[in-house]
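With one protein chain removed, the remaining protein chains of the complex are shown where they sit.
Chain naming follows the written order as A, B and C, and within any one chain the residues start at number 1.
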Amino acid sequence: MRLLRQRPAADPVGDRGLVQITGESLEKTFVVNRARHRAVAAVDVTIGSDRTIGVIGESGSGKSTLARMLSGLEQPDGGTLDYNGVPLGHHLASQTGRRDFRRAVQLVSQDVSSSFDPLRTLRDAVRTPAMVLCGLESAAADQRVDEVLETLQVSPAMADRRPHEVSGGGQRQRFAIARALVVRPRVLLCDEVVSALDVSVQGAVLNMLKDYVEQNRAGLFFVSHGIPATAFLVDELIVMQDGEIVERGSTDEIVDRPQHEYTRFLVAAARRSGRIEVVAS
Amino acid sequence: MTEHPVPGPRPAQRLGTPTGPLLEVRGLTVGYPTPDGESVAVRDAALSIGVGEQVAFVGESGSGKTSLAMAVAGFLGGSARVTAELLAFDGVPLDRNPHAGVPRRTPGMAVVFQDAMTSLDPVWSVGSQLTTVVRSATRCSRREATERAREWLVRVGLTDTRRVLRSRPYELSGGMRQRAMLALALAGTPKLLIADEPTSALDASLSRTVMELLRELATETGTSLLIVSHDIRLCQEFSDAMVVMYHGAIVDAGPSAELERTATHPYTRGLLRCVPDLGARHAHRLPTLDTVDTGVGAELVRTSVA
Amino acid sequence: MTSTLPPPAAPTDTPAPPTAARRPRPRLGVGTWIAAALLGLVLLVAVIGPLIAPHDPTGVVGLPSRPPSGEHWGGTDSTGMDVFSRTLAGTRIDVAIAVFSTLLATALGIVVGLAVGMNESRRGPVGMAARGLSRLLDLLQAIPVVIIGLVVVSFFGTSTVTMILAIAVILMPIQARLTRTEVLRVRGDAYLDAARQAGQHELRVIVKHVLPNSVRPALLNVSVILGISIVLTAALGFLGVGLPPPTPEWGSMIAHGAGDAAVGKWWSAGFPAAALCITVASASVLTHRFTVNRVG
Partner (left out) sequence: MTPAVPTAAPDAASLLAAVRRQRWWALRVLVLPIHILVFALIAFFLVRLIPGDPARAIAGPDATPETYEAVRAQLGLDGSIWTQLGHYVSGLVRFDPGTSITNGRPVFDELMARLPGTVELAVVSFVILVLASLLLSLVVVLAPRSLDARIVSGYSQAAGAVPDFVVGVIGILLFYATLQVVPAPNGRTRPGLQEPDPITHFPLLDSVLAGRFAVTSSILSHYLLPIVVLVVSLAPLLLKQLLGALGPAAEDRATLFRIATGTPRRKVVVSIYRRALPPTIAVFGTIFGTLLGGTVIIEQLFGLGGLGTYAVTAVAGLDFTALQGTLVLVAAISMIVFLLSDVTTMLLDPRRRPGVRGSGS
């Protein structure tokens, strides 16, 4: 079979060079109720393995669509999208290019309920990218899966279950993260990965993401509607409203001196309900 | 004041009621039959809510908070089994063993559900739904009902009443739907409004707006509130009293403002400290139930995270 | 300090949200077993029916229109053929047509449904073709199968094999539409994106994830299709355009027996009608139990 022959050379430590995705005046329009709805309008953004960026905004602000475009799962209607200086479309057109890109850039999406095939085991889902993208044999892939699950504090035995046999969104979301981390991506895109989780689980998941990013010197693009969790993870913040970027800057800048009305509201709300407390590192 | 449920009969907990209790619950247990015996969702719950009081049930998924609220409302699914030593609303004892078929409403009680999109009847206009409620509550003329419907919309902040009355739910934005849902629930002038996760489908800013509105309207109309939520911080800010549930039992209860200080159960204290805040951005790690010092061993932690 | 307080015992499993109805799983009742036994009997007779028939099912073996007796268990019809033997022999023909046309219709329907569902919202000629095909499937749904059957069967000619093909073609749209609906539902699920992100080829994603997750309704519908197929075969036989006499076929037997029934001679239509109803009803009971068990 063609798929088998064209496996990339095994072991995947790979190129640790800089990985960068640059989007310029990105546009995406959907048709809702016969009306054109601009989900993303003229957004310039550069993400890479050297930066951690958070995107906050209310639902419908276009932040998820932006993440999907940057991950290559959604095609922009306008603007240019380059991966390491070459148009992303070129990369995705060929099988090798597609695999290169997917190995470097992975998206974890927000959907907890449908993010796994109900008929297949979780192990199957996590193992597939290791086999297809990193060219690992079945045994090696299993070993890699176990390693990743261990760092995410999931018992590998649980991997042999089907998604509905695992109770709790927290566990399932960890598997979704494992599926992305198993190929050791250089840039990780996260779309609302903790919003559906209980507070007691959120912290653990966020800690794991932070550990991965720091230990692998990987980039992060973190989409969320909550400021505190986002601020914990990233150095830069982007605030989106109605498909446009209304404010951007370093996390400290925005948290301390929010300019836009929406940002000010969010920061004020977070200040009011939260106690300011620093946990010793 | 706060008391942990211990086996055996005991008085209902009073949550600082201004006047008399509107809702009284004692020894309430909810179970669901499963192939291997009954699974208990709520065990031996006791509480009371006074007139005009605003109480929040908080807890994580599977803690039984929704089961408890729905048992009070009488909207549990067909197979659930409810037993209670005492379950009285407005002085009237309630039978909450669900009967088959379309459930009936308890007079004086209104319920709003998590998602306005699925709660609002999609095929009727907001106006038609709202005037029906107004007319059944006050038996007034059609014209008068429309006028009152308009007033309700204005009260929940939907000023473009002409358009909203004509619209069907799917034609409104998420925030407008949520407001319309509140108008519908309050238009029947209930004494108790039970809100099941009113904000969990909303983003951070809309959540606050809805909670503010809910509290404001309830205060204005003198309606008691029973809010079910997983957002412990939001409830702390927008309720008078809180009831913390964990694995089907009430583990902490008391005035919201003092919960931080009065919480006795390790789970509550752990939970309160887990919520990330703005200070977290300077932290190396976020606190989790494992790492916060709650005064108990790791046993509790293991069961709660799973 | 309350730290000595033991945590409450965790419930064995997380209770479902109360509004999501939680039905107790119904047990397989006596009815299911009876239905299974009857269907097994029908299949057995389909295999060995002609061998155990007491008389020649296609020949005149006695006086016409005799009531059931020791010699002719099902009596004889107006031409003097043995009703019981013909009913037994007819089982093979009716069941064979039904089983094979159902299998064929389901296989074809699933393929068409997948192709239409996955391409319907695409731009360009492929998408347009898929949308056209989808419309056509809808339109065909509006036309009575019996009328289409009348024409298609006359086009294919009347032999067992051509009847199978004809009925498969007529019933395929039902399965295709079911599969298409399911594909449209599955198509937006996040795990497909995850599979694409894992670097898998689109075709592989479809075969590995979309297909298994969207065939269930069509598979559950197999017994309904089986029923329609049997009834349709018989209906065409009844209208006189099915398999030509004296082939023993239930529908044409019922048609011939209808005149007898009008004068009170129930048996010549009664036996094939009973055989037909038993087959369809037991298949339908089994599906019902199967569906409820799985969904509940």
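Following the convention adopted for this analysis, a contact is a pair of C-beta atoms (placed from the backbone, for glycine too) under 8 Å apart; a residue touches a chain by one contact, two chains touch by 3 or more.
Please read these numbers as outputs of a predicted model, since none were measured by experiment.
Colleague: Decide which residue listed in B:118, B:141, B:159 or B:219 touches the omitted chain of the complex.
Modeller: In the complete complex, the chain left out is touched by residue B:118.
Colleague: Of the residues in subunit C, which ones touch the absent chain?
Modeller: Missing-chain contacts on subunit C: residues 19, 21, 135-136, 139, 141-147, 150-152, 154-155, 157, 224, 227-228, 231, 234-235, 238-241, 251, 254-255, 257-258, 261-264, 266, 269-270, 273, 276-277, 280-281, 284-285, 288.
Colleague: Would you write out the residues of subunit B that touch the absent chain, in ascending order?
Modeller: 73, 75, 77, 100-105, 107, 109-113, 115, 117-124, 129, 132-133, 136-137, 168, 170, 173-174, 181, 184-185, 187-188, 190
What we mean here is this: only the chains that are shown with their structure count from here on.
Colleague: By CA centroid distance, what chain is farthest from subunit B?
Modeller: Result for max centroid distance from subunit B is chain C.
Colleague: Roughly how many whole angstrom separate the Cα centroids of subunit B and subunit C?
Modeller: 48
Colleague: Roughly how far is subunit A from subunit B, centre to centre by C-alpha average, rounded to an integer in Å?
Modeller: Roughly 33 Å separates the two chain centres.
Colleague: Send over the residues of subunit B in touch with two or more other chains.
Modeller: 61-62
Colleague: Pull out every residue in subunit A that's touching 2 or more other chains.
Modeller: Expected reply: 167-168.
Colleague: List the residues on subunit A that touch subunit B in their complex, please.
Modeller: Subunit A reaches subunit B through residues 33, 58-60, 167-171, 198-204, 206-207, 210, 225-229, 231-232, 251-252, 255, 262, 265-267, 269-279, 281.
Colleague: Spell out the part of subunit A that touches subunit C in their complex, as residue ranges.
Modeller: Those residues of subunit A that touch subunit C are 3, 71, 73, 95, 98-99, 102-103, 106-107, 109, 111, 114-120, 125, 128-129, 132-133, 167-168, 176, 179-180.
Colleague: Tell me, which parts of subunit C touch subunit A in their complex?
Modeller: So the residues of subunit C touching subunit A come out as 13-14, 189-191, 193-201, 204, 209, 212-213.
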